[in-house]
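Please find one structure pasted underneath; my questions will follow.
All protein chains of the complex are present and in place, except for one that has been dropped.
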Amino acid sequence: MNLKLKSLTKSLWVFHFASGPCNNCDIEILDALTPKYDLERFGILLVGSIRHADVLLVTGMITRKGAERLKRLYEQATKPCLVVAVGSCACSMSIFKDSYNAGGPVDSIVAVNAYIPGCPPKPEAMIMGVVKLVKSLTGK
Amino acid sequence: MKIIQKLEEKFDKKIIKYDKKSERRSYLDINPADLTDFAQYIFRDMGARFVIASGVDTPKGIEILYHFSFDSSGLVLSLRILLDRNSPEVESLTPIFKAAEWIEREINELLGVNFRNHPNLRHLLLPDDWPKGNYPLRRK
Partner (left out) sequence: MTEEKKKTIIPIGPYHPLQEEPEFFKLYVEGERVVGLDIELGYNHRGIEKLAESKTYDQVIFLLERICGICSTSHPIAAVNAVEDLAGIKVPERALYIRSIIGELERIHSHLLWLGLAGHFLGYNTVWMWAWKYREPVLDICEFLTGNRNHYAMMKVGGVQRDIDNSDIPQVYKMLDDLIPALDLFKGVAIDDPVIHARTKGVGILTREDVLQYGAVGPTARASGVDIDVRRDDPQNTAYHLVDWQVITSPGGDVFAKLVVRVLEMYESVKIIKQCLEKLKVVKGEIDAKVKEIPPGEGIGHYEAPRGETFHYVRSDGTNRPVRYKVRAPSYMNVASNQKAVLGETVSDAAIILAAVDPCYCCTERVAVVDKDTNKKILNSKDLIRMSQEKTEKLRKEM
């Protein structure tokens, strides 16, 4: 497997994008960084710019405005960049699928590498999702 | 109810209908032309708090309810006006209290009501390129 992907699995830098979320997923993502779960000890860091990110975490049902932004964001990301849809809204738009402002779900805008459903998914579920993603990269 | 009595004394014939739904819920139907006088009196002289306005598309026309809260007694008083769906317009209350600014913009874009003399009547929630004449909260 190429060197870039291998280095990814050592320490994942994550960029978080939200469009039309209720915030629960966003807070559970941040929760995963707090002392109880503490993902930082695995080298997983939230970064402020998409250009530094290895993983793009997406939450929310993605509104019309958000859809354009998401596409642009992904184009700006240095590849390889893995996309993870966090939460039922990002995976499928969930109860918002009939909204007049719906622009998603995420996989209709960019390709998704991993889905973590839940409303919200518990931090444990997110950790499991990330671990599975990393394992799939290393071919396990 | 002391509050309603005061309003009846001041505005008398201008109250089209008074519906006392319960101890803490009253609805006054008034003419759109009298809205500013009522709102001014209720906010400035009676010291009530403007809560929000609810726009409803009904078979009879477009109704807007202006909800005021008299916090010390727990009374929520709603002023109801009815506008012609073909050209719904009414005077803006933003010059009296800034709390009206956003909700008038919202009712304007979602229901198509014009608020005369609003300082900033542009889209609040919908994208700027939303099709003109398409008002999501109107019934088909």
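First chain written, first letter: the chains are A and B, and each begins at residue 1.
Going forward, contacts are C-beta pairs under 8 Å (C-beta built on N, C-alpha and C of every residue); 3 or more make two chains touch, one makes a residue touch a chain.
Owing to the predicted nature of the structure, the values given are computational and were not obtained by experimental measurement.
Q: Which residue from B:Phe11, B:Tyr41 or B:Phe97 sits in contact with the chain not drawn here?
A: Only one of B:Phe11, B:Tyr41 or B:Phe97 touches the chain omitted from view, namely B:Phe97.
Q: Extract the touching residues of chain B with respect to the undisplayed chain.
A: 21-22, 24-25, 27, 49-52, 54-56, 65, 67, 69, 71-72, 74, 76, 78, 97-99, 101-103, 123-127, 136-137
Q: Mind listing the chain A residues that contact the chain we can't see here?
A: Residues in contact with the chain left out: 15-28, 30-31, 34-36, 46-48, 60-61, 63, 65-66, 69, 73, 95-96, 98-102, 119-120, 122.
Assume only the chains that are shown with their structure count from here on.
Q: If you average the CA atoms of chain A and of chain B, how far apart do the two points sit, in angstrom?
A: The answer is 42 Å.
Q: Using the touch definition up top, name the residues of chain A that touch chain B in the complex.
A: 64-65, 100-101
Q: Give the list of chain B residues in touch with chain A in this complex.
A: Touch list, chain B to chain A: 126-127, 136.
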